[in-house]
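Shown here: the complex without one of its protein chains, the others still in place.
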Amino acid sequence: MNVEETANLIKQLRIQGATNIAIQSVKSLGEEIRNLRWSQREEVYELLNKSIEVLISSRPTEPMMRNGLKYMNQKIGESNWNNPSKLNSVVSEIETEILDIFNKASKNMIEVGARRIQNGDTILTHCHSSGVTGTLIKAKKQGKKFKVIQTETRPKYQGRITANELVKEGIDTTMIVDSATRHYMKEADLVLLGSDAITSEGNVINKIGSSQVALAAWEARIPFYIVSSLLKFDPVTISGVYETIEERHTDEIWDDPPNGLRILNPAFDVTRRDYIHGLITEGGIISPHSILEAIHRHYPWML
Amino acid sequence: MNVEETANLIKQLRIQGATNIAIQSVKSLGEEIRNLRWSQREEVYELLNKSIEVLISSRPTEPMMRNGLKYMNQKIGESNWNNPSKLNSVVSEIETEILDIFNKASKNMIEVGARRIQNGDTILTHCHSSGVTGTLIKAKKQGKKFKVIQTETRPKYQGRITANELVKEGIDTTMIVDSATRHYMKEADLVLLGSDAITSEGNVINKIGSSQVALAAWEARIPFYIVSSLLKFDPVTISGVYETIEERHTDEIWDDPPNGLRILNPAFDVTRRDYIHGLITEGGIISPHSILEAIHRHYPWML
Amino acid sequence: MNVEETANLIKQLRIQGATNIAIQSVKSLGEEIRNLRWSQREEVYELLNKSIEVLISSRPTEPMMRNGLKYMNQKIGESNWNNPSKLNSVVSEIETEILDIFNKASKNMIEVGARRIQNGDTILTHCHSSGVTGTLIKAKKQGKKFKVIQTETRPKYQGRITANELVKEGIDTTMIVDSATRHYMKEADLVLLGSDAITSEGNVINKIGSSQVALAAWEARIPFYIVSSLLKFDPVTISGVYETIEERHTDEIWDDPPNGLRILNPAFDVTRRDYIHGLITEGGIISPHSILEAIHRHYPWML
Amino acid sequence: MNVEETANLIKQLRIQGATNIAIQSVKSLGEEIRNLRWSQREEVYELLNKSIEVLISSRPTEPMMRNGLKYMNQKIGESNWNNPSKLNSVVSEIETEILDIFNKASKNMIEVGARRIQNGDTILTHCHSSGVTGTLIKAKKQGKKFKVIQTETRPKYQGRITANELVKEGIDTTMIVDSATRHYMKEADLVLLGSDAITSEGNVINKIGSSQVALAAWEARIPFYIVSSLLKFDPVTISGVYETIEERHTDEIWDDPPNGLRILNPAFDVTRRDYIHGLITEGGIISPHSILEAIHRHYPWML
Amino acid sequence: MNVEETANLIKQLRIQGATNIAIQSVKSLGEEIRNLRWSQREEVYELLNKSIEVLISSRPTEPMMRNGLKYMNQKIGESNWNNPSKLNSVVSEIETEILDIFNKASKNMIEVGARRIQNGDTILTHCHSSGVTGTLIKAKKQGKKFKVIQTETRPKYQGRITANELVKEGIDTTMIVDSATRHYMKEADLVLLGSDAITSEGNVINKIGSSQVALAAWEARIPFYIVSSLLKFDPVTISGVYETIEERHTDEIWDDPPNGLRILNPAFDVTRRDYIHGLITEGGIISPHSILEAIHRHYPWML
Partner (left out) sequence: MNVEETANLIKQLRIQGATNIAIQSVKSLGEEIRNLRWSQREEVYELLNKSIEVLISSRPTEPMMRNGLKYMNQKIGESNWNNPSKLNSVVSEIETEILDIFNKASKNMIEVGARRIQNGDTILTHCHSSGVTGTLIKAKKQGKKFKVIQTETRPKYQGRITANELVKEGIDTTMIVDSATRHYMKEADLVLLGSDAITSEGNVINKIGSSQVALAAWEARIPFYIVSSLLKFDPVTISGVYETIEERHTDEIWDDPPNGLRILNPAFDVTRRDYIHGLITEGGIISPHSILEAIHRHYPWML
């Protein structure tokens, strides 16, 4: 699939989930370059830049995709190649490298997360995160017995995706409305949520409502963890840029509202690092306060 | 409408709203007694007790209804009557008295509430409360300019009732999903919610999610008021009884869930008095900590 | 001094301090009425109403004055008099009564306050309050040894009045700038402040900066007391009316500011009841949450 | 037993527990007066005053005893008697009255407390309180199933008394060291403690360590209740007097300390009202903020 | 200007502001060495050490100056030079290097800061900081529309310097007294303050009152940022040394106090890292918790 098609599917949410979007973007960029017929290096760079821009502008809050594309861009720039065939093999190699980085990050993070779950635990989650469901399923396969409480997650009901995945694996799962989170918080031993972006100060951008779950967990002294690859770190926040919060269509909330009613539908909110017990990452469990240093150690190319 | 019919309509939510339920219950009890053909006082007391029980058991969390019926019961017991015609006029008088108490309470409370709203304010609310919408509409009619942010209130979308009432009056209204409450809290100047029951310690039972709204308001130092008649006070909580929290049908949340998924659907949660800036009542604005003393002054017959 | 002269001196701050203003207003009202040459009762009531309005409008945040005038108004209305001589003696009697209430309140409150001070204590205060300096001087006269830390209190430097009063009595006194309050909070054992008004919810209106002192005391777990007569309670707040916060002239802050600079100079701020350990009143030490009930017991005529 | 003997046994802790001390003091005062051979009323009043002083000075932190003795003193003063036989019957009557007040208070308070315990609860307690063990045993007899976690309570190990009482009734009981309270707090559903004295601001004086238990409960959002008769209210705190905290012998902590080591052994500490969910009293569950008003309603003679 | 003259001007506050002091100290040290007539290396080192001591002792809380002088000291020690002319060029080179480091740090930090300001924001600040006013002016030049609320900053009224700078640039500016900070906090979207020193634990030393502003911001959930170069880090705090807090002359507060009044006038206070949302530095926005690691990455020579 080429870059334009991929960008379109992302826009339409037919490709979704931060990791998924990052993988497909990387693949389409690889394909696009390999398919280019070129004679001068400049043509390659031009395509590279343009393609990256097309992909990035498909959704505003996707640092993992941006980090993956940046990796490819850098590595292609640093490599020696002077003919199409050499470029093709270089690009394929780099593509494999970054997909491998994505893959290992995900696997390691889930292994770390699964160790945090103990027999008898009740875990509360919100929305759908492949890191969180991966962690839960891993723990289940390790023979652990635990319960899950999960929200339905208005307006798009991604909680139903979570419910389907967990019930299929035989995990004891209970769904509640988003508003009931605080009411059930005292029954939880652990809260696990995913992440769409992490800022240089250690705050986490995730599905609308996450900051409310975190607040309720903090009030009740229940450990609140973010299961997230370090690849979700957004380097532009270092220099003071605010993470953009996507505003989505109001139809998702009410398709037939009375005339004159305004509806606001932000996709994400910001969870303060002070409410986050730890980030469960491929580099182990870290304090959100040390995120920037962890990036310097793990992914210096990101900076 | 007789007692049994009324109890059925309450069960089916066709009569709803704490004040409405209280009014209809009182009326049906009056009618029931007036229609009774009796020869001995005992028959009257028997009917009275049985009817009250039927009404009370129609919904578990309705102290205002219970307080209204208790008033009638007491007053009938204290009155002099020895023939059906005398009883009829006594009952009608008492019915009028208590409906008048309900009515004045509501009117005064709304007047107090409206004074708290100032030009330029943004008021956040959750669910539907006739006390809150009454207050907002009153303030609007006084010529005040303000904005309202209100939640949709899953699972029954009572926020849409609120939206319709406010938009009809030309009030600047914005709807959000329940999960976005904390995200928009910093734009609010005031939070106004209703109440289903108030306990002797000063805690408030209201629509599921209310305690979460209160927590977010407290975190952001936004005054959080409960607009509620003192008639919602539940006297049994004085003696240590817990307020029952109604558990409703899971269909309201998901009518086609995967096999094995458990769904919990409590109608209410408990908001801690520490998060409540004040109770806006017919007796003025009071601290929730002094609720019991306020009842002793205003409605000693309740105790 | 007649009513108009008194109102003018209040406006110019030449009569100041809530208690002082209340006393002078009551006296001028008494004098005004006694001096009136009248033939019909209506003339008296007319003067009474007009005079009260003149006095009340001299400063917006003076509930103790308003309560005193209300007392006179009520009592004159309830009394039997039908000739000037009888009215004169009635008015003098009522004036004496209310001045006596003022006087006893002040005396009792200071006695209660002085008992809270122990040998070795360090007391922190802000601005000037005759209740607070009265309490400190009383404790000193009881032979207690303690230290005082007090702020200078910009913009009018009322802290200098406090400093002068305390140093004259030989009390060990240290002055700091307002900004240094939190820095020295950990050395305090007790914080004592006065009050200009108390609301029905139990919040206290006092000199700008008081809420900041309270916040710092709360952070450091230092008991924060308000030394205030119950006569500072403002009955209109029961019905939802906000206490007005007087905005004063910007010259007090900077008399030669650059063109285009805006300066804001509110005289008071609101201290949340949650930061107030107790109200030290003529009725003993009470929780701010129970203020309304205390008024019902002590001064029912106020309501 | 006469007054002097009783006072001695109290001093030696051979009579202990606030309620027990109050009962025995009242009884000994009754006996003392009945045994007096007198001819003039003054002799009676003299004995009365002297005896009360002897009893009061036996332990400093016993408001319930002081309230009981005050009751007798007042009632004897108000009664008509002019010969020894009449005085004897008057005193016996008053003694019965106050013992009856004590008894009913205790019984009602335990009934209220037992209603707060639900099947499946874990209740945490500290030290020994007959109100708390009474509540737990009552709930057990009502057929409720619950667990208790209780501290050993250094230095006098009163937790062992609690353990013995509960285990004897077949209640599932777990003992921990005082330091482990916070560690196990998250397993509790409810904290129940007794009280030695309650101040006019709503703070509670109880066994050393109680404020630490309250802090840990507050941190973890676990409801913390004080089971205490209103008779523990200390009226002198209204007027600003601090409750005295008894300092006990250091042998209780270490009987063979190295030379030069200082040991401090206060018997009580002060729990802030903000950490107290409610007072479970004979007058129902109330907010600690409204304690003074509750006393005005229930025991006006105390003030 | 030679070292002694510079030290004197610093003492008299005629050179002030942490960055300014650092620059002038570095320059004077360079000049001093270049002017020295020497024959043996030891003479140079002696002068170097003595001069640094003179400069350092001119004001106690100036880590940026100390860091600059340390840089020069180290680099001169490491360089090859054996005749005056070589030394002169070496010193000039090093001086240029460190001034360049200062300059870039300032420029980058302001760029980062300006990105945090958004159209419609209200920014609150305290005292005068060239980093903060630089940031605000930069944002204004980028065409952003925002408002500033700033304190007058007793006792030296540095807020007037801030006011003059901002008003000159056409920035919408409002001045308040220091005590009014909490009162207006709810109108702020962002708080920006400077810094005099940062400790290894991440706490910030700044103008007296800063910790109070931070506390009020934290209470109201308003992001509180420190705009500060990493060069303000004080390496001696790593080893446990406390930052000295300069105590200034009492005349600054009251030049004619009553006899016996003590006045305290500390120049700075300590703001806890927990109240600091982020440090806006030349290395981007970081959590104060990671300050030590950031220094290890950016300025290893400082340690």
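As written, the chains take the letters A, B, C, D and E, and residue 1 is the first residue of each chain.
Criterion: contacts are C-beta pairs under 8 Å (C-beta built on N, C-alpha and C of every residue); 3 or more make two chains touch, one makes a residue touch a chain.
Small disclaimer: the values here were computed from a predicted structure and weren't measured.
S.K.: Omitted chain: which shown chains does it touch?
M.R.: A, C, D, E
S.K.: Where the complex has a chain not shown, which of A:V112, A:A188 or A:A267 is the residue touching it?
M.R.: Within the whole complex, the residue contacting the unshown chain is A:V112.
S.K.: For the chain left off this view, which of E:I21, E:L124, E:I263 or E:L292 is in contact with it?
M.R.: Here the residue in touch with the unshown chain is E:L292.
S.K.: Applying the definition given at the start, please give the residues of subunit E touching the unseen chain.
M.R.: 199-202, 237-242, 273-274, 287-293, 296
S.K.: Touching residues of subunit D against the unshown chain: what are they?
M.R.: With respect to the unshown chain, the touching residues of subunit D are 151-155, 160, 163-164, 167-168, 170, 172-184, 207-209, 211-212, 215-216, 219, 253-254, 257-266, 269.
S.K.: Given the full complex, what residues of subunit C touch the hidden partner chain?
M.R.: With respect to the unshown chain, the touching residues of subunit C are 186, 219-221.
Note that in this section only the chains that are shown with their structure count from here on.
S.K.: Any chains in contact with both subunit C and subunit D?
M.R.: Intersection of subunit C and subunit D contact lists gives B.
S.K.: Give the fewest steps needed to get from subunit A to subunit D, where each step moves from one chain to a chain it touches.
M.R.: Each step joins two touching chains, and the minimum needed here is 1.
S.K.: In degrees and to the nearest 5, what turn takes the CA positions of subunit B onto those of subunit D?
M.R.: Angle of rotation between the two copies: 120 degrees.
S.K.: For the copies subunit A and subunit E, give the interface type as same if over half of its residue numbers appear on both sides, and as different if under half do.
M.R.: different
S.K.: Per the centroid of Cα atoms for each chain, what is the distance between subunit B and subunit C, given in Å?
M.R.: Computed value for the inter-centroid distance: 39 Å.
S.K.: Need the CA-centroid distance for the pair subunit A / subunit B, whole Å please.
M.R.: 43
S.K.: Send over the residues of subunit C in touch with two or more other chains.
M.R.: Subunit C, residues with two or more chain partners: 274, 287, 289-290, 293.
S.K.: Chain touch graph shape: choose line, ring, star, complete or other and state it.
M.R.: Other.
S.K.: Mind giving me all the chain pairs that touch?
M.R.: Contact pairs between chains: A-B, A-D, A-E, B-C, B-D, B-E, C-D, C-E.
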